[in-house]
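The structure under discussion appears below in the form of structure tokens.
With one protein chain removed, the remaining protein chains of the complex are shown where they sit.
Should a chain be cited, it is by its letter among A and B, assigned in written order, with residues numbered from 1 in that chain.
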Amino acid sequence: MKNSQYQGNRIINSVIRITGYSSVLFVLLILFFLLREGLPALGSTPLASLFSLRWYPIEGYFGIVPLILGSLLVTVIATLIALPFGICTAVFLAEVAPSWLRDILKPIIEILAGIPSVVLGFIGILVFVPFIRKFLDIPTGLTAFTGALLLGLISIPTIVSVAEDALNTVPGSYRQAALALGATQWQTIWHVTLPAAKSGVLTAVMLGIGRSLGETMAVMMVTGNAPVMPVHLNSIFAPVRTMTATIASEMGEVASGSQHYQVLFFIGIILFLLSLVINISASLVSTRSRGRAERLLS
Amino acid sequence: MRRFSPLVFLFILFLTACQAAVNSTAEVNAALPVETIENKGSDTIVNLALAWAEAYQKVDPHVAISVTGGGTGTGITALINGTVDIANASRRIKDEELSAALAAGYDPQEFIIARDAIAIIVNPQNPVDHLTPQQLSAIYKGEINNWSELGGDDLEIVRLSRETNSGTHVYFLESVIRLGNPKDDAIFSADTLLLPSSEGIIAEVKENPHAIGYDSLGYITDDVKMVAISSLENPADYVLPSIQSVNDNSYVISRDLYIYTLEPPAGVIKEYIDWLFSPEAQQIVRDLGFVPILKP
Partner (left out) sequence: MNATDLGKSKTIQAIGFSFLRLITAITAIPIIGLVIYIVVKGAPAISWEFLSAAPTNGMRDGGILPAIIGTIYLTLGTAIFSVPLGILAGIYLAEYASENLWTRLIRIAIINLAGIPSVVYGLFGLGLFVIFLKLGTSILAASLTLSIMTLPTIISTTEEALRSVPNSFRVVSTSLGASKWQTVRQITLPQALPGIVTGVILGLERAAGETAPILFTGATFFLPHLPSSPLDPTMALPYHIYVISTQIPGMPIQIQYGTVVVLLIFVLGMNVIATLIRSNARKKRQW
């Protein structure tokens, strides 16, 4: 190889190497920035106040507990809704559906994935909120449940596609062995295939949870945004305020560096850490086989 | 690479279409604006600011005014950060905001550009049509929880409010919940729904017989019912909000609407602000349901 070519290669290789590290750089940058702006909240606001039960920032009430619980409540209900639908649909697509049906259904699920959350929030206000109020005969349709319904819709495509991938990765020999032993397809699915794909399915669920936790627009438009402590069972059908909606609503009004600004960034840190935990667990759980994409020999 | 030529072709077509669209609108904006005024803040004022911006384009096509909402708090913060020229506010600037601006080396100027009434609204099916200020305060503090306590139906009260970044919210807190008493530290009850916009309140109130909300007069539509409010001095005299009752001070929940600039206005900003006090601009105020500063 000519010398100039070799030099050119060295430069290209270095550039590529640097871009490879860029993702780490960005994560660290975001973390750094959040910490820089948010940690001072621990200094300026006494912990007792920060973890009190009332959020009313313009009068100095900075209790973030109702917000954390609000996010958790909506996320948990959303997952409970999305899980059965997501997993069953994934099983149907991977194991039962004929390929022509699969070719129709997969794009439909992907359409749901593509619908922007503000559109779902829009439909939520116009259609779901009045309907839920009348149907359940409750004072208002702006509730945690309504938000959870929308979040469930948003996380279903994630659960379906990751779980379906996981099921497809289970080697055909597993299924054949079970069938050869006399099991029906149904028994095979639930006793052999699904357990074999367990880690992938678990990953799917965790990614779905992460998606729900981080959603902003849809919940901001339909949950009522009341910073109530959601501790009773019927809090599900009462308004609630999530961490994400709080940041989005109040972000613009805070003076840079003020106590309120710091607490909002602090909430951002909490969200960042929660998603970190969920995502790292998801990646530890998932089998690192890249099945259909990996071809070492061909 | 041949299989990608249709894709490349489509992409180029797409870009050309974009360019054509941009060019055609550029022709429409024949005199390309020389100056932009950035205007941000109160969601109460935002539609008024929008109407003014549209009208002012005809007055002076060389000036373009960009309008955004976000709440009074947002606008004033943007002003202090130096990212907008005019901040719209539905409450007066707070002391700490003023000191922040002064500390940053600015000399904020205040202008009252219209007046406004805060209407208390309920669902048209709700029989309750008048309240005293004390009752209103008790409702929003969470002390009265059922419409039957006020002579209405046996329905749980659902309280609606704007978000805390709204000047309207702060005004309501100080003048209604605290009845104007600066030493009072009462706040909204925790289960008050904090909706991100005035229109959101209207949407819920017109749908929901349990609901009570408050909104600027400029946002009230015929789908909701206004409640007459008495005053502390004349508790038996219930008054509905209107231009008349705001101007003669018989409706107590009235307030001024402000704009703030960083410095004493000069150049195009000064011309624009001067225009806001013209009969044409004040007619727009009236058309939108607010109360003009300029009496006819």
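Points to keep in mind about this one:
In the analysis below, contacts are C-beta pairs under 8 Å (C-beta built on N, C-alpha and C of every residue); 3 or more make two chains touch, one makes a residue touch a chain.
Bear in mind the structure is a predicted one, so any value in this text is a computation, not a measurement.
Seen in the complete assembly, the chain not on display touches A, B. When the omitted chain is restored, the residue from A:L39, A:L80 or A:I111 that touches it is A:I111. The chain not shown here is touched by just one of A:F26, A:F51 or A:F135, and that residue is A:F26.
Of the listed residues B:S66, B:Q125, B:N234 or B:N249, the one in contact with the hidden chain in the full complex is B:S66. Residue positions on subunit A in contact with the hidden chain: 1, 5, 9, 12-13, 15-17, 19-24, 26-30, 33-34, 37, 84-86, 88-89, 91-93, 96-97, 105, 107-112, 114-119, 121-123, 125-126, 156, 160, 182-187, 207, 210, 213-217, 221, 244, 247-248, 251-252, 256, 264-265, 268, 271-272, 275-276, 278-280, 282-283, 290, 292-298, in rising order. Listed for subunit B, the residues touching the missing chain in the whole complex are 1, 3-4, 7, 18, 21-22, 24-26, 28-29, 32-33, 36, 38, 43, 46-47, 50-51, 53-54, 57, 64-70, 81, 83, 196-200, 202, 218-219, 221.
One rule holds in what follows: only the chains that are shown with their structure count from here on.
The distance from the centre of subunit A to the centre of subunit B, with each centre set as the mean of the Cα atoms, comes to 34 Å.
The part of subunit B that touches subunit A in the complex is made up of residues 70-74, 77-78, 80-81, 97, 100, 155-156, 158, 163-165, 170, 173, 185, 187-188, 190-196, 200, 203-204, 207-208, 210-211. Taken together, the subunit A residues at the contact with subunit B in this complex read 54, 56-59, 61, 66, 125, 129-130, 133, 139-142, 220-221, 224-229, 238-239, 241, 249-250, 252-256.
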